[in-house]
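As you look at this complex, bear in mind that one protein chain is not there, while each of the others sits in place.
Let's look at chain A:
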């Protein structure tokens, strides 16, 4: 038997970013007993996130494993960790204003957000299926609570229970998949699965395929691929809007980080999976876009739009290879910015009393808030993929990788879907610029935090759109670190 104690390699420095978040969350939870947490929670959370980001950036040139191969620090992990931390920080700034306006501000929210972010970081920074699973759960369990955070709102309750049941259901599939892969390959470490691939006996290959399929179902639920998407609209609409903003970007990015590690690296030689991803991608983008067309609620429309975007990103998994993988990372970076931005505007409008974030409420927005409407339009143009926004280049790189890989039909369907999506994104712009309202538009007060979020996301959406090469280069290096 292996002597585990002597092979344990504990290097606390490797998990610095995660520890920073954990400590910040613990401090907040302890402060709750002194009843001073209300004032300091957001500040402590932001400090924790900034420390975490600094520690993450310093790991950029490191490529090591630790904790007996359970933790891997490479550029792929660093890039995703930064993305999670940024998304989490922006959500925190956005949430403070919103939660106070809705009278549901509680310091626990910050702690939950930090722990969830930590889970995502754990998930991105490993090649071991056990740790991916643990990270996924550390991420998900706080998210269930966050979805139902508005305890008195029936919609929020419904969102919480639906997300919980669907999330746990997906976890069940994932676990069974990991169990079967473990049975076939005798290991849970993706690096060893890669090398041991040809030695797996024929009858064990059946386990491998079944396991991979079950994991696909599990992650399909998590990233919201059709036909596993049914929970997304209800959960997104019912949850408090800053939480929805977070849901639509961070767990999705974490899901794709794990998908890339598992399917673009660990199991990349399982050729037949490409066809399954092909079908999933086409279904996801088409169903997402078509159902988004008929929504009257902006939040619900953005929920379906996030399904469609997951569909575009799944194209990369069907195509496979380094080009597609770096394109999907680029897409995720851009998507995080402009989707968070779009939800920020919606959340801001929703802080007005009695608002339900329907399309009709946006009428007359441009007269009351000209600059806000311009940023909203920018996000919508980016979501639908107009140049020179980052949304255009995300789709451009993704589809050019698909063409290069010989997936012509997939590209055609993807581009057609983008055209369909223009209709509902531009409807937001049209309503807010041209529709008339009776009476006076009730303005929504901006706060410094929300303003900061808007500036960061808008500058990112435009800036990364003007200089896409630099970002793509970073994504490329992240993918190279993989192998």
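One rule holds for everything that comes next: contacts are C-beta pairs under 8 Å (C-beta built on N, C-alpha and C of every residue); 3 or more make two chains touch, one makes a residue touch a chain; residues count from 1.
Basically, contacts and distances are computed from a predicted model.
Considering only "Phenylalanine--tRNA ligase beta subunit", "NADH-quinone oxidoreductase subunit K", "High-affinity zinc uptake system membrane protein ZnuB" or "Sugar ABC transporter permease", the record for the omitted chain gives "NADH-quinone oxidoreductase subunit K", by its UniProt protein name.
The chain omitted from view is touched by exactly one of A:188, A:305 or A:432, namely A:188. When the missing chain is restored to the complex, the residue among A:12, A:154 or A:353 that touches it is A:154.
Listed residues A:237, A:306 or A:457: the one in touch with the omitted chain is A:237.
Residues of chain A that touch the chain left out of view are 1-2, 4, 130, 133-134, 137, 141, 144-145, 148, 151-152, 154-155, 157-158, 160-162, 164-165, 168-169, 171-173, 175-176, 178-180, 182-183, 186-188, 233-234, 237-238, 291, 295, 300.
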